[in-house]
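All protein chains but one are shown at their positions in the complex.
Chains here go by letter, A, B and C, matching the order in which they are written, and residues are numbered from 1 within each.
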C-alpha cells in the first residue's frame, strides 16, 4: 500500500481525490491538510463520506506531511504549490501538482499570467501530466504538473488533427463552457446559487489564464507556434466541461477520414471515447467518470472542422487525471480506481 | 381597443403572447385557439394566469378566427402557418407569423431546409420583423415574418459591424446557447427534465434551420453573400439565448472604436443595450424583458472581434418581438406593454 | 410623486424594491444606501437594471436619508433596523421595516430568538404589515413591520380555518420549502451553487426564527395560544416558498365546505388566489408576482386538512408586500405597481 498525502484537501478537488482514493486498492491516504478545517473530520465537512473516509484535517507543514507519505497531491492554489513542492521533492516525495505552478514551461509566460515564480528551477523537471500524450515521460517523473480542466478538453480534442497537420494553425477558436465546481468552494458572490442558476455568461473573454497553457501544448503538437481565441462560459450545472472547437482545414478532408484519424489516434486510450459519426457528446455522458468524449463534424460549406469535447472537470479535468498520473508513477494499471461508470441521469 | 387573435395559443409562445397582452392597454385578445385544449380555459393550462386571463381555447378555423380580429398572431408550427396566412390576409386581417414560413426570401432555400412551400406568392409581401433594422417597412405591412430566436441575437449582434464593413465576411463563427423553452412544450424525450438538467450539449451541429435565416440577413447587411458556421447548444435553464460571435477584423480597430460603432448604431433603440466596455452580458440580465444586451471585445493577438449577445428567447426572440411588431402595425409606441423590467434572480 | 428611500439596498430585497418601484407611477426613489457599493450605480451591481434604474449607492446615515424622503424601506439586517428606525420616525419619515425587529410584540420572545432589543418602546407602535389581515391598522401607521416570508405563506394559508375555529390548535404542522434567494446575497458556503444545486435538505429543524412570528399571528387569529411544528427546507430554485400545512379538523368538514370558507374569506383580496378544488399550486405559478395561491384538501381517513400555500418569497414574501404596505400608507390603490403577471416558464 503506497502512502499518499493530500496537501490542501478541503476544496472540491481535495474531496474528489479522497472520494476516488477511498476505493483505490493500492494506496492509503495518510495525510490530509486544511488550515480552515483543522481538527475536523472530512466527513463532517463532506457528509457524503460518512462511513467511507474519516481522516482528520491536519494543519501541517509540508515537512510534516512529507514524513507521512511517498506521493503527495498538491491541491492548494497556485503560488502555494511552488512554495511547498521543493520541500516534498527534497525529501524524496513525488509530487502531483494540481495547481498551475509547473504547467507552463516558460517562466516569463507564467509570470505574465500568474505571479512571480519562486521555484523556477523546478519547471524543467516537471512533466505535463496528460497521460494520453506524455505517458512515457510521466512514468519516471517525480514532479507532475496536472493539466488544467479547460486545456485537458481542448488538447485531447485537437491532438490528432494537429499531429496530422490537417488544420490551419491561425484559425483555431475555442468556445468552452464549464460547470460551476470549476470555480472552487470559496464563498464568493459569483458562485452563489442565485447568481449562477438560470444564468449563462461568458467570462474572462479572451483573457483566461488557461490560454497560454492551451497554446503551449497545441504548439508542441503542431511543432510551431499556435495562437487561439479562447472564451470560457459558465454553465449552471455542478460538473462538466464542453469545448466547441472550430478550425479551418488545410486541404479537404471527408468526415469519415476525420473520424478515422481520431479513432486511430485514440484506439488504445481507455479514457478517450470517439463518438459515432454524426453524434456529439453531452457532459452528462461523462459525469462522475474519467472519460473524455469527442464528437466531430466537417462543414463543407466553410471548409471548417468542428470538434466537441467533453469531460468531468473534477475528474478527467482534475482529481481523476491526477490519480491516473499517480497510477503511472506507482507502476499500477492506469485505470485503477478510475474505471468509473458515468452517473446518469 | 384593437381586437387580436392568437392562432395556436397553447405552447410557450402562445402563453407568452397572452401573458404580455394581458397588460397591453390598446388591445383585447378576442380569439385563442388550440385543438388539444379546446374548451378549456387558458388559466387551467397555465395556472399562473388565474385572475389575469381567462380566455377559453377554441378549435376554430382560420376563417372563424379572422371574423373575430384585426390582427392575428400565428403561433403554429411551420407548414400550418403558410396554410392559414392567406385566409387571414384575404379577409383583411394583418398577420404576424411566428413560424419560419415567411422568413426566407428564396423559396428554394426554404424548401431545402423546411418543406414544400404552398403559399410562395406571399413571400415577397412579407416583411422580416426585426424592427431595429426594418422598422419603416414593417409599419405599412400586412404580413410580418417574426424572426427566429437565434437569428435575432446574432443579427443584432453583428449588424453594426457589417454595416460598417469592418469584418471579413468569410470569418464569422456563431456559437449559440439556448434555454430549453426554445424546444417548445411538446412532450419529447430530449426535453425531459432529467435529460436536460445537469447536461449541456451541442445539437444540429452546422445543420440548424436558423442558419439560412442568419445568412440571409447578414448578407443583406453586408451587401454580399455571407456564410457562417453556426452551432447551437442547449443550456439547462428555462429562458435565454447567448450567442458568442467571432470574426476577423478587416483592418485594425481599437476596442473603443468598436464600442462607439455599437453605441451609435443603437443609440435610439430602447431594446438594445450595449454593455460598458469590458463587461459582458448574462442571460439573467434580460430574463423576462424585451432587451438584447451586447458585449464587445477586440483580441489584438488574433485580430478578431468577439461579440456576446443575449436575449430572452420567448420575448425578444418570439412573443415580445411580435408585440413590438404589432405596436408598429397599430401605430402605437413601440414599447407599449414591453417596458418590462428583467426578473433577477 | 412621493419620495421614498431604500436603506440598505444592495441585497436581493433591495434590488427587488428598486425593480418594482421603477415602474411605480406615484413614487420616486430618492435615496439608496449601501456601505459596500458606495459610489457605484445600482445597474453596475445589477446589470439587468441598465436603462431602468441608475441610482448611485450612498453610504449615508439615517439622518441624511431621512432628509431625502417621506417613506423609507429598511432592508438592513435585524439589529440595524431597530437602530435606524427611531431616527426616521423622529423626523417624520414613515418606516416600512423588512427586518424582524418590529414583528414580535413581546420583547422577551424577540430577545430569546434574536438579540437585545434597543428600541422596544417602538414595538407597540408597529403594525404587522399583512394587509389581508391588518389593512385598517396599516393605513394610518408610521411604522410597519413587514412580515417574514415563511410566515406570510403560513398565516395566509391558515387564517380562514383559524378564524372559523375549525382546526385543533395543538395539531398544526408546517412543512415549508424555500428557494435560495431567501438566504440573501452574502457569500456563504451554504448558498454556493454547487452546495444547493441537485440538493435538498431541511435546516434549522424546529428551530427557525420565523416560528415565534408564525405562532404569534396564528394565536391572534385563534384567540388563544397556538404552537406549531415548523420545519423549513431549501429548494434549488431562485424564488418561491411552498408551505404544506397539516392540521386535524375539529369536527368534520367536507372538502367543498373548506373551499367555500377560503373563497369567501379571500373573495375581495386581489393577491390571494384560491385554487380550484382538487388542484394545488406550484411556486412557478406565482414567480415574479405578488400572489399567494392556496390549494386545499380534506383527508377523511385521518380527519386532517392539508393546505398548500405558495408565494414568491422576494415579492409577496418581502418587497412586493412592502410596496403593498407603502401603497396603503400613501392612500394609493393597493395593487399599484403590483399587478404583476407571473413569469412562466
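As a working rule, contacts are C-beta pairs under 8 Å (C-beta built on N, C-alpha and C of every residue); 3 or more make two chains touch, one makes a residue touch a chain.
In this text the structure is predicted, and so the values were computed from the model without any measurement.
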item	value
Per the touch definition above, residue among B:132, B:175, B:198 or B:312 touching the missing chain	B:198
Sole contact to the chain not displayed, among C:35, C:112, C:227 or C:263	C:227
Chain C residues that touch the omitted chain in the full complex	170, 173, 175, 177, 194-195, 197-203, 205-206, 227-229, 231, 233, 235-240, 242, 244, 246, 280-284, 287, 295, 297, 299, 301-302, 304, 306, 308, 345
Interface with the unshown chain - residue positions in chain A	12, 15, 19-20, 22-23, 44, 46-52, 181, 198, 238-239, 270, 273, 275-276, 279, 281-282, 284-289, 291, 293, 339, 341-345
Touching residues (missing chain, whole complex) on chain B	12, 180-181, 185, 187-189, 191-198, 236-238
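By definition in this document, only the chains that are shown with their structure count from here on.
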item	value
Separation of mean Cα positions, chain C and chain B [Å, integer]	36
Whole-Å gap separating chain A and chain C, where each centre is the average of the chain's CA atoms	45
Interface hub residues of chain B, defined as touching at least two other chains	198, 238-239, 281-282, 284, 287, 345
